[in-house]
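Here you go, one structure.
Shown here is a partial selection of chains from the complex, left in place.
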Amino acid sequence: MNNPQLNQHGELQHLLSTEGLPVRIVRDILDRAATFLGEGHAEINKVPLLHGKSVFNIFFENSTRTRTTFEIAAKKLSADVVNLNIGSSSTSKGETLLDTVDNLCAMHADMFVVRHATSGAAHLIARHVAPGIHVINAGDGRHAHPTQALLDMYTIRHYKQEFHNLTVAIVGDVLHSRVARSQIHALTTLGVPEVRVIAPKTLLPSMVEKLGVRVFHSMEEGLKGVDVVMMLRLQNERMQGALLPSAQEYFKYYGLTRERLALAKPAAIVMHPGPMNRGVEIDSSVADGAQSVILPQVTFGIAIRMAVMSLLAGTST
Amino acid sequence: MNNPQLNQHGELQHLLSTEGLPVRIVRDILDRAATFLGEGHAEINKVPLLHGKSVFNIFFENSTRTRTTFEIAAKKLSADVVNLNIGSSSTSKGETLLDTVDNLCAMHADMFVVRHATSGAAHLIARHVAPGIHVINAGDGRHAHPTQALLDMYTIRHYKQEFHNLTVAIVGDVLHSRVARSQIHALTTLGVPEVRVIAPKTLLPSMVEKLGVRVFHSMEEGLKGVDVVMMLRLQNERMQGALLPSAQEYFKYYGLTRERLALAKPAAIVMHPGPMNRGVEIDSSVADGAQSVILPQVTFGIAIRMAVMSLLAGTST
C-alpha cells in the first residue's frame, strides 16, 4: 500500500499520523523546528516562508488550545489564517464533509489543519484534495494527533539528546487517546528500546502489546527506572463513566505523585499534553516541580507546527 | 431617484444590489476579477491594494461560507479583516443597529461587508455611513445578494463568452431567494435575451413575470434548449413547511437529474450557489458531472469579491 502521507518522490505531502512516518522525515521536522527557536527559546521570530499562503484551520471539534498553536505557528510564518468552526456551519446546513472540503479547495486554500471527532477524517480529506493542497491532522477521533507526538519527541530529544538508550512510560487512558497512539509510533520509529504503558485494564486497548509496548497495571512497577514519564489527560467524561469508579479513586492508583516519581530515574522528565487535571492524573507538586517540562512542550509545539507547515509548503507537487 | 450605489461622479460607492447597477460597472467588475486569476486559475496572488485598510465583516446572520470568501478576498488584498458576529454582541445589549454602525465607523472602518436577515439592511447602513466608507451587501433578507450574482455572471462569461445569445433557466425556490433576484437583474442587465424561472407556483413571487422572465412550472418544458441551468438551494425550513409536501416529492418534480439535464443544450453548464442539498434539488451525478461548474463558481467568487473591494477602495470620496 502507498503511504498516503508521502508523494511519489517520498516527500511529505500530508501529515496524518506518526505511524508509517519515515524516520528521516521525523528527524527533518525536529531539526527544522530547532531553527525556529532562538537561543534559550526566548523568542520565535516571524519569517516570510508562507507569505501569500492561506492556512485553513477547520475544526469540526472544538479545541481552542490546539487551534491557537496552529494559528500562531502559521502567523509566525506570515501565512493568512482562516479559522473555521465547522460544527456551527455548512455541515449543519446538510452539506457533506467532502462538499465542504471541495468548496474550501476552490477558495484556493494551500493547507488544511483538520480536527475531527471521527478517526480517519483527515485521511479522507487528504485523499480527496488536489495535489497542491496539504492536510495536517490536528487530531482525529481516537486515531492520531501527530503534531502532539512530534513536539513530544522534540522535548525528549531536547532534554535527553538520544532516543536509543531510553525507557519511556506512557501513563493513563491509552484506550481513548489519539495522543498515546501517536506517541508510541513516534517513539518506536526513533528507536526507543523500551516503551511502557501504565493503566488499568479498562483503559487499555485490547492487544496493546502488538504496538510494541510493555504493559503495566501498577504505577510502582511501571515507573521504576524510567527516563521519561508521559502523562495522558483523563477526559472528564471518563470520570463519571462505567470504566472508572471516580476521579479520587483514579488519583489514588494512577495519579503521578512525588513519591511515585521518585521511583523513576533521578533525572527523569515529566510530560503532559495539557490541559491538566490537577489532582486527578497529576499532583500539583509534580506538575510545577523541577522535573516537569510541561510548559517547554507548549513552546516546542509552536516550533514543530512551523516546521511541519514549512516542510509541507516546500513539497513539490 | 438617485442610485444609492453610485456617487455623484457615477462611480461605485456601495455594492447593494445588481438592480440598477450600470452595465459598465458590471463589466468593469468582471474584467477586474479576471486580472486576479492567473492562468488556469491555479493561483490567486496576494496584492497590496488594500494594505492598511480595515474591512469589517458584520454578519447579523450566520454564514461561514460567505464570510470566509470575503475574508480570504480581503486578506489577498492585504487588508486587515475584523469579523463581527453581531447576533451575539452589542445588539443583544439593546444597542440599535445604527448605533452599532456609528461605532464601527468611529473605529475607522474602511469597508463593511454586511449580512442581515432583514431586506434593506445594507441600504440603511449605506445611507447612514460617512462618505469615505463603503458598504457591500453580502445578503439581506429575500432582497439581494449581488456578489453571488456577479460571480455567477463571471462564470457564465467564462464558459459562454457572450450573454446576448443565451437562454438561462433559474430553477427552484425563487420566492425566498435573494440570489435569484440578483441573478435576474444581472442577467437582464447584461442582455441575456431569455431568462426563465422554473418552480412550483408556491415557490414563485406573485407577478414574477414583471422582472422580465418567462415562467415554467415543469422542468421538462423549462429546461428545453437552455445554455445555462442555475439551481437554487432549497432551504431546509421549506421542506417541512406548508409550501412543499416533502424533500422527496420536490426532487421528483424539480430535482435536476441527468435525464432532465439532457433536455438542455449539450454544452449547457450547471451552476449552484451552494451549499447543495444532494438528492433534493440536484442529483449527485449532475453535481459532480462534466457539465457542473459549481466549484469554479467558488473560485471565481474570491476574485469577484477582490474586484468589488478594490474597485470600491479606489472610488473617490
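The chains carry the letters A and B, assigned in the order they are written, with residues numbered from 1 in each.
Everything that follows uses one rule, which is that contacts are C-beta pairs under 8 Å (C-beta built on N, C-alpha and C of every residue); 3 or more make two chains touch, one makes a residue touch a chain.
Only a predicted model underlies this, so the values are computations on that prediction, with no experimental measurement involved.
Student: Since every chain shares one sequence and 2 appear in place, tell me the total number of copies in the complex.
Tutor: All together, the file's complex is an assembly of 3 copies.
The rule we apply is simple: only the chains that are shown with their structure count from here on.
Student: Roughly how far apart in rotation are chain A and chain B when fitted on CA atoms, stated in degrees to the nearest 5?
Tutor: Going from chain A to chain B via C-alpha fit gives 120 degrees.
Student: Would you tell me which residues of chain B are touching chain A in their complex?
Tutor: Contact set of chain B toward chain A: 42-46, 62, 64-65, 68-69, 71-72, 75-76, 236, 274-278, 295-299, 301-302.
Student: Quick check: in the complex, which residue numbers of chain A touch chain B?
Tutor: Per the touch definition, chain A meets chain B at residues 51-52, 54, 80, 82, 84-86, 88-90, 93-96, 99-100, 102-108, 132.
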